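For this depiction, one protein chain was excluded, whereas all remaining protein chains were kept in their positions.
The chains carry the letters A and B, assigned in the order they are written, with residues numbered from 1 in each.
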Amino acid sequence: MISSFILAFIVGGLICVIGQLLFDVANLTPGHTLSILVVAGAVLDGLGLYEPLIDFAGAGATVPITSFGNSLTHGALREAEEHGIIGVITGMFEVTSSGISAAILFGFIASLIFRSKGRP
Amino acid sequence: MIAYLIRPSDILDKSERAGHGQQAQVRLRNRASPGEQQGLEPGPHSWTKNGGGVLKKMLGAAGIVLILSGCGQGKAEIRVTGEPDADDEQRAERVLDGEERISSAVAVFVKEDLLVGVDVKPLSRFKKAKIEEKLKKKMEEEFPERTVTLSGDQKIYWETEKLEKLRDDKKKLHDQVETIKSLSKEET
């Protein structure tokens, strides 16, 4: 069990290092960096590599933003597997990511209870 | 990554550093801190002097733990519970013993069901899905008359482990097996 924590730490940390390299070396904005990582997650899932990474690293693979791309693609692929090409299109309307809904929900709740502390 | 740990001070000898040190300092200041790049307030950026040492120590410690936990165990520990027939135990052990990438397994025989929870070794988890598939096929060949449910999921393994305590309570055992079977079918 301790090894799962260590693997999550190392894999999650390395994904963040890739993000930092995109910030510092490629001089990308956070928006660009996060978009690239999400697309990378989607492509990795298409190649069938992201699920094994989740098996390997647990939260180290589900917590970084790349898992958005993975869960969206996974939903679309599952539908496509059942219904073919039409499934890709209908699948796109069914895919969700708990991260997005949670961020919307908690963001709205936060705006109800917290006040901006005079930040520009 | 190790290459980035080399600082100019390691490469230039002292006399050169004395002459141009200030220039280098200015350069450092001009680099945007991570905070600034995210549109946040610029923070004081004092990257720790012994940062490299901390990282090396951490990686070293992590490596040692990984080796200890991953490769330290020898053969897989196999337990059989539920209501196995006469030679079921040996047959299950023979099949599961051949797999070196699992550290332990619990096989539960209940009526026509065979429920197997396996604990895959940490460094083999990348191939967990393939290991599950292979073992399931082998078990189905060995026990064609039973419905085999096999999973390398930690939760399923914990739950099958708990079934060992339910040996005497037949009804509860059957209910639990059904619950675990439906758990293992759930998707994200």
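One rule holds for everything that comes next: contacts are C-beta pairs under 8 Å (C-beta built on N, C-alpha and C of every residue); 3 or more make two chains touch, one makes a residue touch a chain.
Quick note on the criterion: contacts and distances are computed from a predicted model.
UniProt lists the omitted chain of the complex under the protein name "Stage V sporulation protein AC" (options: "Xanthine dehydrogenase family protein subunit M", "Heterotetrameric sarcosine oxidase delta subunit", "Stage V sporulation protein AC" or "Cell shape-determining protein MreC"). For subunit A, the residues in touch with the chain missing from this view are 1, 4-5, 8-25, 30-31, 33-35, 37-39, 41-43, 45-46, 54-55, 57-60, 62-65, 67-69, 71-73, 75-77, 80-81, 84-85, 87-88, 91-92, 95, 97-100, 102-104, 106-111, 113-117, 119.
Hidden from this view is one chain, which touches subunit B at 1, 4-8, 11-12, 16, 20, 23-24, 27-28, 31, 33-35, 37-38, 40-41, 43, 45, 47-48, 51-52, 54-55, 58, 153-156, 158, 179, 183-184, 186-188.
Please note the rule applied: only the chains that are shown with their structure count from here on.
A straight line joining the Cα centres of subunit A and subunit B is 20 Å long. For subunit B in complex with subunit A, the touching residues are 1, 34, 37-39, 62, 65-66, 69-70, 122, 125-129, 152, 187-188.
Partner subunit B is touched in their complex by these residues of subunit A: 2-4, 6-7, 9-10, 17, 20, 23, 29-30, 51-53, 55-56, 71, 74, 78.
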